[in-house]
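Now for chain A:
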Amino acid sequence: MSLYNFLYLSSIIFTLGVIGVLIRRNILIVLMSLELMLNAVNLNLIVFSRLWGNVVGQVFTIFVVTVAAAEAAVGLAIVVAIYRHKDTVNIDEVNILKW
Partner candidate 1 sequence: MLGDSLKIVNNILNIKDIAAFTPQFQLLIWGIAILFLSVFVKEKAKRMNISFYLAIIGILFSGWSYLKLVEVKSIYSNGGMVFFNGLFKLDGITIFFYGIFLITGLLTIFLSKRFLDEESYFESEYYALLLLSIMAMMCMAGSNDLIGIYISLEFMAICIYVLVGYFKRQLRSTEGAIKYFILGAFSSAMLLFGMSVIYGITGTTGLSEIFKKVTTANNFSEPLLVMSMLLVLVGMGFKVAAVPFHMWCPDAYEGAPTPITAFMSVAPKAAGFAIFLRLFISLFKPITFDYVSVLALLSIVTMTVGNIIAVKQTNIKRLLAYSSISHAGFVLMGLLARNEFAVKSIGMYLLCYLFMNIGAFSIVIVMRRKNIVGEELDDYKGLIHTHPVIASFMTVFLLSLAGIPPTAGFVAKYFVFSSVIKEFLRTNDRLLLYVAIIGAINAVIALYYYFRIVKRMFMGEPTEVSKEKVAVNIFSGASLGITFFFTIFIGIYAEPFIRFANLMGKSLKAFF
Partner candidate 2 sequence: MEILGVPILNAVTYFPLIGFLIILLIPKKKETLIKIVANVTAFIGFLISLPLIINWYKPEVIKGMKDGMRYVIDVPWIRTIGARYQFGIDGISLLLVLLTTLLGFIAILSSWSAIKTRVKEYYIYMLLLQTGMLGVFMATDLFLFYVFWEVMLVPMYFLIGVWGGPRKLYAAIKFFLYTLAGSVLMLLAILALYFKYISIFGWDHRTFSLFKFLHAGLDPQFQFWAFLAFFVGFAIKVPMFPFHTWLPDAHVEAPTAGSVILAGVLLKMGTYGFVRFSLPLFPDAMIKFTPLLMTLCVIGIIYGALVAMMQTDMKKLVAYSSVSHLGMTMLGVFALTQIGLQGGVVQMINHGISTGALFLIVGIVYERRHTRLIKEYGGLSHSMPVYATIFLIMTLSSIGLPGLNGFIGEFMILQGTFARTDLRVYAILAASGVILGAAYMLWLYQRVMFGKLDKEENKKMKDLNLREVFTFVPLIIMAVWIGIYPSFWLKYLKNPVKRITDIYQKKLAENKINVGHKYKVDYKGMKKIINNKMSEE
């Protein structure tokens, strides 16, 4: 099976992630979609590193994963703070800042 299928796959995943971010109300799901996007990228990187036969891509992937973890931590912390204020994780309801 050729390289392109992987690329298709990854782009599909990425798109799914994007859609998730765009349409889901629940912050947690949004966060997950973000993760999804990142993982699509990871897949990309892996494939390419295989293609070029160098490890740079894989190294990059490791870093991405780490960063993703850190981001998730911060994100969840903020979510908790939001929840404290409004007893909800529905992001459409946090819109006092506008215009």
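Here is how the candidates were picked: all candidates are chains of the complex that A comes from, given by their letters.
The rule we apply is simple: a contact is a pair of C-beta atoms (placed from the backbone, for glycine too) under 8 Å apart; a residue touches a chain by one contact, two chains touch by 3 or more; residues count from 1.
Owing to the predicted nature of the structure, the values given are computational and were not obtained by experimental measurement.
Listed candidates 1 or 2 all sit in this complex, but the one touching chain A is 1.
Residues 14, 17-18, 21, 27, 30-31, 34, 37-38, 40-41, 44-45, 47-49, 51-52, 54, 56-57, 59-60, 63-64, 67, 70-71, 74-75, 77-79, 81-82, 84-86, 91, 94-98 of chain A touch candidate 1 in their complex.
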